[in-house]
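Note that one protein chain is taken out, while the other chains of the complex remain in position.
The letters A and B name the chains in turn, as written, and every chain counts its residues from 1.
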Amino acid sequence: MSTIPGPRTREEAVAPEERRANAVAPKLRALNVDFFYNKFQALHKISLDFPEHQITALIGPSGCGKSTFLRTLNRINDTIRGARMTGEVLLDGENITQADVTDLRRRVGMVFQRPNPFPKSIFDNIAYGVRINGLARRSEIADVVERSLRRAALWDEVKDKLQRSAYALSGGQQQRLCIARALAVDPEVLLLDEPCSALDPIATGKIEELLLSIRDQTTLIIVTHNMQQAARVADLTGFFLLGRLIEFNKTDVIFKTPAKKETEDYITGRFG
Amino acid sequence: MSTAAVALRRPPVHLRHRRRVVNSVMLTLTLLCTIITVSALFLILGYLVWNGSRSLDWNFFTKLPLSPGETGGGMANAIVGSAKMVMLAAVIGVPIGFMAGVYTSEFGGATMGFLVRYTADLLNGVPSIVIGIFAWTLVVVPMKTFSAVAGGVALSLMVIPITMRSTEQFLQQVPLSLREGALALGASKWRTIATVVVPAARAGILTGIILGVARITGETAPLLFTALNNQFWSNGWNQPTASLPVMIYYRALSPYEDFHRQAWAAGLVLLTLVLIANIAARMILSRGAVASRG
Partner (left out) sequence: MATTAVNSASPGARSLLQRIRAGDEIAWLITLIFAAAIIGVTVLLVMELWIHSDPARSKFGFEFLKRSVWDPVTDEFGAMPFIYGTVVTSMLALLIAVPLGVGAAIFLSELAPPRVSNVFTFLVELLAAVPSVIFGLLAIFALVPLMRSYVQPFLIHTLGWLPLFKGPAYGVGVLTASVVLAIMIFPYIISISREALIQVPREQREAALALGATRWEATWDAVVPFARLGIMGSVFLSLARALGETMAVTMVIGNEPRIHASLLAPGYSIAAVIANEFREATGDTYLSALVELGLVLFVITIILNGMGRLLIVATTKPGTAR
């Protein structure tokens, strides 16, 4: 049962003006990105553009590098010993390796595979990013929290228990909480790393609706191993295999008329 | 309610600078904490090694203590006394701890097992001076004398819970498949335990015993009014007996320079023993664990 006032299909969501605007410079662009874990090369010359206000899905079999690539976009791989990246990633034209990393991560948010709320109350979880970045005055924070929870379609379910621990929520609710937490800092790009893989189909459905509804406010990049999810949700899809980007196009094209044989093999289930 | 984008302000610049400063300062402070705490160890070892090695000589191991002012004395009786009492403690305490560990790991039910474990933990947490009081009531009062037996009993009380805990812990880690393999061949339960399970856990159990023995070798408080001290050899087990830790204690508190040097020497010997035992225990544990996986 959808409680989100918003678009229900991709076509409804992208208004004609926005489609024309997408012809301009991409929000996020990767150029010849190589990635190494010590000696092992996980990514080979990845280049692709992520247009603003679109949902892009990255699909591919396990170990193909799609999550690794996603994590280079907000430099969260920097925390891993022995991880190294060459090539460029540009956010609004600026190279992210030269930018201040905490500022980058505020602008490019992330939702993880398993829900990971902090051991704090629901309210404090959402408020955390806002507080440390100084994005609102103390009197405004409650408003910001409410608006984020509404965007994540969680407000009605938690509005009476904001001070309770986040761990009191169900798995699906916790993940929506994490999305709300990420949205609270108003990121320009939101990265989602298999956000529904730990959830049941109903919770998954709610999150997919949510993603469609916030598309016009941010740019979404979602890694998924679920091809049907990509087909339901994404405007654009990229297929990864063994650390390489095999094909990248409108979702319709990838799924109905793939250009590469490897793509076709994966889509039709011959492997992966 | 609209789902329009939130109107947040840009992050204030002064805040970013402050956060960066706090970040560097706090991270540096944690490094400082590590350096301070680890330096404590190095300073202890270093000072002890320096002073101890200057004072250590062959006399230390072979001669009896002499009166202050006479040089050339040693702590031979303390070394022997410590050895006697530690051995007695091990002979009493290790079997009890071991068997109890086998019980809680292999036989015990929920309530009894919990009780034994809880009590062993309790015993482990008893301050060593109180252990000394207990041994005094148990042995010294009936015997009406201070003795090596009393000292050994006091130390055994400390060995028991340590041995029990490590025995239980390592027996529990032996995989079910190993046990079932033996049972499937028709072995009885106790035979399985004795010939398969215990040998599989022997590295860890041995480690526990070594660590326990190392710990009691350095204990002073339980011996203060059980074995007391002795400037001479103790014959048999029913006399006050010297031990290394107690000797160190009294020598360190005395006003004589010569005694102080002996305290350093004894401290070095004691520390060396304890550290070697600890390092050996770790090595056994890491090699034993690898072997059992193979």
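The rule is short, and it goes like this: contacts are C-beta pairs under 8 Å (C-beta built on N, C-alpha and C of every residue); 3 or more make two chains touch, one makes a residue touch a chain.
Note that the coordinates shown come from a computational prediction; the quantities given were computed from them, not determined experimentally.
Novice: Using the document's definition of touch, tell me which of B:Leu56, B:Ala90 or B:Ala221 contacts the absent chain.
Specialist: Per the contact definition at the top, the residue touching the missing chain is B:Ala221.
Novice: Which one touches the absent chain: A:Arg105, A:Arg176 or A:Arg232?
Specialist: Answer from the full complex: A:Arg105 touches the omitted chain.
Novice: Who touches the missing chain here, B:Leu66, B:Val116, B:Leu206 or B:Ile284?
Specialist: Of these options, the touching residue for the absent chain is B:Val116.
Novice: Name, in rising order, the residues on chain A that touch the hidden chain in the full complex.
Specialist: Against the left-out chain, chain A lists 74, 76, 79, 81, 102-106, 109-110, 112, 114, 116-120, 128-129, 132-133, 165, 167-168, 178, 181-182, 185.
Novice: If the missing chain were put back, which residues of chain B would it touch?
Specialist: 19-20, 22-23, 26-27, 29-34, 36-38, 40-41, 43-44, 47-48, 51, 95-96, 99-100, 102-110, 112-117, 119-123, 125-130, 132-134, 136-138, 157, 160-161, 164, 169, 172-173, 176, 179-180, 183, 188-193, 211, 214-215, 217-221, 224-225, 228, 245, 248-249, 252-253, 260, 263-264, 267, 270-271, 274-275, 278-279, 282
Going forward, only the chains that are shown with their structure count from here on.
Novice: Roughly how far is chain A from chain B, going centre to centre by Cα mean, in whole Å?
Specialist: 53
Novice: Over in the complex, which chain B residues touch chain A? Could you list them?
Specialist: It comes out as residues 1, 3-6, 8-12, 15-16, 19.
Novice: State the interface residues of chain A toward chain B in the complex, per the touch definition above.
Specialist: Within the complex, chain A contacts chain B at residues 4-6, 100, 102-103, 106, 130, 132-136, 144, 147-148, 150-151, 155, 184-186, 213-214, 217-218.
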